[in-house]
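Let me give you the structure first, and then I'll get to my questions.
What follows is part of the complex, with its chains left where they were.
When the chains are written out, they are named A, B, C and D in that same order, and each has its own residue count from 1.
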Amino acid sequence: MEKIAIFPGSFDPFTVGHENIVRRGLKLFDKIIIAVGYNATKSYYFNVEDRKRFIEAQFSDESRITVETYTNLTVEFAKERNADSILRGIRTAADFEYERAIAQVNRLMSGIDSVFLLTTPEHTPVNSSIVRDILKHKGDASQFIPDIIYQLILDSDNY
Amino acid sequence: MEKIAIFPGSFDPFTVGHENIVRRGLKLFDKIIIAVGYNATKSYYFNVEDRKRFIEAQFSDESRITVETYTNLTVEFAKERNADSILRGIRTAADFEYERAIAQVNRLMSGIDSVFLLTTPEHTPVNSSIVRDILKHKGDASQFIPDIIYQLILDSDNY
Amino acid sequence: MEKIAIFPGSFDPFTVGHENIVRRGLKLFDKIIIAVGYNATKSYYFNVEDRKRFIEAQFSDESRITVETYTNLTVEFAKERNADSILRGIRTAADFEYERAIAQVNRLMSGIDSVFLLTTPEHTPVNSSIVRDILKHKGDASQFIPDIIYQLILDSDNY
Amino acid sequence: MEKIAIFPGSFDPFTVGHENIVRRGLKLFDKIIIAVGYNATKSYYFNVEDRKRFIEAQFSDESRITVETYTNLTVEFAKERNADSILRGIRTAADFEYERAIAQVNRLMSGIDSVFLLTTPEHTPVNSSIVRDILKHKGDASQFIPDIIYQLILDSDNY
């Protein structure tokens, strides 16, 4: 049976840390669906269509990775896609506590398990909020964002 | 002398974890006042009157528990009610750091002590923010909210 | 009904932080039994009789506090003394995680609840291990140990 | 290609939390080798052969799980068994920090990734050190140890 995982997040923007987790996840899963979440009441730096477009461009070489947007509960989206795992990266102890609560509630609601990989040491300080702040100030974020995505960001209206 | 504690929070919504802490608190205190806080500048999922109404319904069987709303500083409200303790539940290490700062400042300002009970293992992942997210998406939150409150929520306009 | 708590620990040595927690605990409990644990296979800086003697001297003014030694499981000792609470102080987030596991297991085994007070800010860095290290090196530990106990330590053979 | 993971630990003793992680790991891996570590210079409550025997008895129904002992570096053992993942459970934020250092060093040395599952809420407080302490004091540890293993422990000389 095909092993499918979703990799949910807002990815505002997608970083080198996210990319690293997804590529390593391919050793565990046959197919990974990057699930770009959005919430009508929240504001984002990049709109959901741009975020999806950026990530698709980055993984155009990898047919086992697809990108979708979703607005329902993460476990509902996973069930719709026949995914039986949620893939997540963890960076810090603070992340861990937050992720643990979400993962345990998800499992209680649906039986779907979360599988965690750790970011590599050099990616540990990189999070979307810090990267967004660099972009807002027109700083050089090239070492924190995958190459193809970074080029698309530089070319986008939003930058 | 009667031992009175307040149990402050925004309770948006009140969860099975909150209920568990209050009921266990009755072994320590003669009377517990559940103090529903609100702040005119914040937005809530349930308005303060609904939150108060939900909790009162849940504890209608227990005369030693009362429910009130308040807008002033927590230690001021405690003093007005002759409470000499603030009861709190702690779930995680991250909670702990936040609670410690608040509790130590409260004690420095008023001499009123905070008393902590730990959530039971099965309630540890349950927090109001996650439960609210389930409610927003019309997911099944029945295992995370006390029965009487959950029924009132399902019947409310807000749901 | 009389409210009895035990305050368990190895107290090697008893610090100003411990004293502060016990005295504040008297607002919650009618009687507190300081339960000095020891384990035949562990080595201690002060032997269990000295630790008991030091603490008794410190609280000779307070009839609601008694001191006992014990070797069985903490929850067994609590039951033998009709205590329905275990009083504990928490200093740090790391302490918290350790205490949570112990407290939840204790409750699962016996139904006995642990009640936590936070150390005051100025006592937060004080733990028995650091204080012991100062004593070993004949440093001045007077600000970290209650006065009566510190005098007894200075007079003891072990110092 | 067969997906093989090792699940390393000292398992002194193996708990219900360990069992839960291994069984859930079977959804990710074709084969899991429970790798019972020992170190000639450390002392254990149960000797390594007993620990291996207990775990084998517990999983006698599951041909995809095998049990082995090892003394070399965990990554060396994994390579010898053609395992390309190390399966681990995480309980707390404190665990996480320790596991992260080990996992990142393992990956730097060998390219072998660690895959983490979270303990379920009710197993979060259960760790081998606490369970060992209960066994030493002849307390009832039946809810913390898998049934077959618990029976073997009660029958063993060591208990």
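Throughout what follows, contacts are C-beta pairs under 8 Å (C-beta built on N, C-alpha and C of every residue); 3 or more make two chains touch, one makes a residue touch a chain.
This structure is a prediction, so every number in the text was calculated from the model and none was measured.
Student: One sequence, 4 chains in place: how many copies belong to the entire complex?
Tutor: 6
Convention: only the chains that are shown with their structure count from here on.
Student: Starting from the mean Cα coordinates of chain B and chain C, work out the distance between those two points in Å.
Tutor: 30
Student: If you average the CA atoms of chain B and of chain D, how far apart do the two points sit, in angstrom?
Tutor: Taking the average C-alpha coordinate of chain B and of chain D, the gap between them is 39 Å.
Student: Give the residues of chain C touching no fewer than two other chains, as numbers and ranges.
Tutor: Only 93-94, 97, 100, 103-104, 108 qualify.
Student: So that we know how the chains sit together, what is the shape of their touch graph: line, ring, star, complete or other?
Tutor: It is other, because the touches fit no line, ring, star or complete pattern.
Student: Where on chain D is chain B touching in the complex?
Tutor: Going by the criterion above, the answer is residues 92-94, 121-125.
Student: Sort out for me which residues of chain B touch chain C in the complex.
Tutor: Against chain C, the touching part of chain B is residues 3, 24, 27-28, 84-85, 90, 93-94, 96-97, 100, 103-104, 107-108, 113-118, 120-121.
Student: Can you check the complex and tell me which residues of chain C touch chain D?
Tutor: The touching residues are 72-73, 75-76, 93-94, 97-98, 100-105, 108-109.
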